[in-house]
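Only one protein chain is missing; all other protein chains are in place.
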Amino acid sequence: MNKLLIKGGRVIDPVNNIDSLFDIYSIGGKIAAVKPAIPTNPPLEKGGREDLNDLTVIDATGLVVCPGFIDMHTHLREPGYEYKETIQTGTMAAAAGGFTSIACMANTDPVNDNASVTRYILKKAQEQGAVNVYPVGAVSKGLKGEALAEIGELKEAGCAAISDDGRPVMNSGFMRLAMEYAKTFNLLVISHCEDTGLSSEGVMNEGWIATKLGLKGIPNCAEDIMAARDIVLSALTNCRLHIAHISTAGSVELVRIAKAKGLNVTAEAAPHHFTLSDEAVIGYNTNAKMSPPLRGKDDIEALRQGLKHGTIDVIATDHAPQALVEKDVEFDKASNGIIGLETALPLSLRLVHDNVLDLSGLIKKMSVNPAMLLGLDAKGTLKVGADADITIIDLNKEWIVNAKELKSKSRNTPFDGWKMKGRVVKTIVAGKVVYEA
Amino acid sequence: MSIKNIIDAKAIERALTRIAHEIIEKNKGLEDIVILGIPTRGVHIAKRLRDILEATEGVHLPVGSVDATLYRDDIGMKQDQPMLKETDIPVSIDNKKIIIIDDVLFTGRTIRAAMNVIMDFGRPANIQLAVLIDRGHRELPIRPDYVGKNVPTSMQEKVKVRLKEIDGADEVVVEAE
Partner (left out) sequence: MRLKRKDILTIEDLTRDEIELILSTAGSFREVSEREIKKVPTLRGRTIINLFYEASTRTRTSFEIAAKRMSADAINISASSSSVVKGETLKDTAKNLEAMNPDCIVLRHPSSGAPDMLARFVKCPVINAGDGSHEHPSQALLDLLTIKEKLGRIDGLKITIVGDIAHSRVARSNIYGFTKLGAKVNVVAAPTMMPMGIEEMGCTIINRVEDAISVADVIMILRVQLERHKVPLFPSLREYSRLFGLDKEKMERAKKDVVILHPGPINRGVEISPEIADGPYSLILDQVKNGVAVRMALFYLLLGGGRE
């Protein structure tokens, strides 16, 4: 059985209120001990010394050791779009970003709307994946918003949540049906809130920048209205609702109200949405095109406040790989989305540098809360007996993003050339190092 | 930098008067003469010549300008685009005797370009050239019909004609590095 000893790191385990210089010892992929100064050759209770042949020792002096990050919102693109990303490359990118588990969205080809696709993804992930993969099943067959996907079987096959992400459910009656049905299985419904009648053919945030660039805008209300609708439906059905990639001040406010009323509503924000404004589009940068779009400065501030005050529970990447042929075109013809797994940590650490979150708060949003929402009981914590999924971070390491060197198969990031502070040093899944800087 | 005064206001006036008389003599009067100056200073010299000629002969003479910039042979070779100036040819030039006026004759390339402009406007009977200063160093087979003053120069020197209308005073100077 593999054994791992991480020595001298600053262990942060928000669930157990730990923020101390501890060592962590894991055996067989489970955490066996978290305490100060574990000897490298621990004495056995029955006398003698432990067999050290398969012990890996990591010196984490000066580094932060925390429960592995969990991304609730990744597009792995396999099956169907392997030219953008595969389960192998996507999970390698995840590992490089400190993520030990990721939830992958259903908009593949074929759509993950039945158990056979789920099983395919899980089998591929087991064979080739660097990190744990939790498929998100579709809400509707073919993401068409017309007929329910086989939600029960999706859950049985291993789906951790359901979502029609990327193809918002426009029909409110159908959304109600889906939430009622999902409630049966206590499945989390992740909603991409967008009224397509309002977003219409918009390609960026509505406002002065869009006007100046002559690009059709997407108003905030396209998101707000659907967030409001889904919150109302959550109240009606008592189904767990999670609002994906929240981007507007209005929907943050709606979630805040929903939470104050005690509704079963949570939300996630993506690093690009709390980092970049729609000004990033100037110059027709297609790597600043995504759905929902980069918003205004007031929205960025609302997201940061929402993260600070707990309205937004989770930081999720919305990692959306696109090939060059889909981005190196006219802005209005370019595909939506950016890759985000490998830049999520340093961008989120800016919230810590800016005193929006403390480090423990950040780890809650990137590990503890996603584990809870996806029902991953043995993750998001470093307690004895939990899965030994661990991320080791150098908070002060400065580095420059080079898109060409990223592990993802795609290069569509607006952060190429950005100077970052804070980097993943090692990513450990089930007691094994899967990534080393 | 050294500056050498070549001729003064009086000498310019004398030179233009002499050129005027040579024009009348060579053309046996002023019939069919059209005077075209090359901007900027050539146009002012052309107007002065016109005034002298009209006073002498008591006739009206058409005067205009011909900008050769668009016909230059160095477009796209210099760093800066040359500034465009006015071309104004007030009468039909077919079968007319054209006198091109410029301040300084140097390589001859501007005159070549100016002749091409004129040819695009019509078919003159002949084209003559009058210059205030001929500084030599011709690169094309072009010879002036009327010269105010021949000034031998080196390639490094600059000849500057200053006129009241633009520069506030009449003089010609040679500048050397």
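Here the chain labels run A and B in written order, and each chain numbers its own residues starting at 1.
Definition applied: a contact is a pair of C-beta atoms (placed from the backbone, for glycine too) under 8 Å apart; a residue touches a chain by one contact, two chains touch by 3 or more.
This one's a predicted model, so the numbers in the text were calculated from it and none came from an experiment.
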Handout entry: Omitted chain's touching partners, listed by label
Key = A, B
Completion exercise
Considering the complete complex, of A:S20, A:N41, A:N186 or A:S200, the missing chain is touched by A:S200
Problem - Candidates A:G98, A:P135, A:G166 or A:G217 - the one touching the absent chain - result: A:G217
Practice task
Decide which residue listed in B:E86, B:E139 or B:D167 touches the omitted chain of the complex.
Solution key: B:E86
Exercise for the section: Tell me where the left-out chain touches chain A, residue by residue. Expected result: 200-201, 206-217, 283-284, 325, 328-333
Practice task
Identify the residues of chain B touching the omitted chain, counting contacts across the whole complex.
Solution key: 67, 70-72, 75-88, 116, 120-122
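Keep this in mind: only the chains that are shown with their structure count from here on.
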Exercise for the section: Using mean C-alpha positions as chain centres, tell me how far chain A is from chain B in Å, no decimals. Expected result: 78
